[in-house]
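Dropping a structure here in structure tokens format, bear with me for questions.
After this line comes chain A, so read on.
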Amino acid sequence: MRHFHEELDQLKAKLVRMSGLAEEMVRIAVEALLERDQAKAAEVIQRDHAVDELEVQVDTAAIELLALQQPLAKDLRFITSATKIANDLERVGDHAVNIAEALEYLLKVPPFPPLPELEEMARISTGMLADALSAFIRGDANLARRVVQVDDRVDDLHENNFRILLTHMMEDPRKITAGMDMLLVSGNLERIADMATNVAEEVVFFVEGRTIKHHAERRDTAH
Partner candidate 1 sequence: MNRPQQGGLAGGTGLFNTRQQTRKRMGSAFAVLCFLATAVGIVFLAVLLIDIVRDGAGRLSSAFLSGMPSRFPARAGIKPALVGSLWTLGITALVSFPLGVGTAIWLEEYAPNNRFTRLIQTNIANLAGVPSIVYGILGLAVFVRLFAFGECVLAGALTLALLILPVIIISSQEAIRAVPNSIRLGAYALGATRWETIRDQVLPLALPGVLTGTILALSRAVGEAAPLIMIGALAFVPFVPKTPLDEFTVIPIQIFDWINRPQAGFHEVAAAASIVLLIALLTLNGTAILLRNRFSRKR
Partner candidate 2 sequence: MPSIMQPPGEIELEAKELSVYYGSSHAVKGVSIGIPDRKVVAFIGPSGCGKSTLLRCFNRMNDLIPGARIEGQALFQGDDLYAPGVDAVEVRRRIGMVFQKPNPFPKSIYDNVAFGPRINGYRGKMDELVERSLRHAALWEEVKDRLDSSALALSGGQQQRLCIARALAVEPEVLLMDEPASALDPIATQKIEDLIYELKQNYTVVIVTHNMQQAARVSDYTAFLYMGDLIEYGPTQQLFTNPREEQTEAYITGRFG
């Protein structure tokens, strides 16, 4: 039983912790937004620090493992994927923070009429993130592929939000500030979905050694 495997497990544990934190941040940010809860928003902003630190730790551990243990095959793919996933998770954290910060401005103006599309988007994005991270922890390439397929839906929802918000803002100029903030929130949720997609693509790479990035698989099977 080599100590290398122990260190690999430790790296994975860091990623698991990081993914748990990122998921939570997104969930609480969305709750804060929908419930207009300032306290929750503040919590999200606080947690970002831990996620940033974990990213640095993952990078350091990964480079050390590469230099000192010369891993091969799946171990090697796992380590290179780990750095990318950590990077993506850190950005997820940042996007969650952005959403929480948007709340600050939104609280200053009367609440916007409910936007079911936005709520659906939030639901789907958080679901994608959760699934992508599950796929990573379990090494489930099929689940990861399903995550990738959902991304188009999120992109469509973002476009819809854009049109809806534009309509609202054109109707009533007083709603422009809030509308812009809501648009930004939509954008951040769309980016979170993209990050989840990235993570899912990395999972397929490290499990199967296959790159599905940039629609590579779709291109291959296109007729």
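These made the cut because all candidates are chains of the complex that A comes from, given by their letters.
The rule is simple: contacts are C-beta pairs under 8 Å (C-beta built on N, C-alpha and C of every residue); 3 or more make two chains touch, one makes a residue touch a chain; residues count from 1.
These numbers come from a predicted model, not from an experiment.
By the touch rule above, chain A in this complex touches candidate 2 out of 1 or 2. Residues of chain A that touch candidate 2 in their complex: 1-4, 63-64, 67-70.
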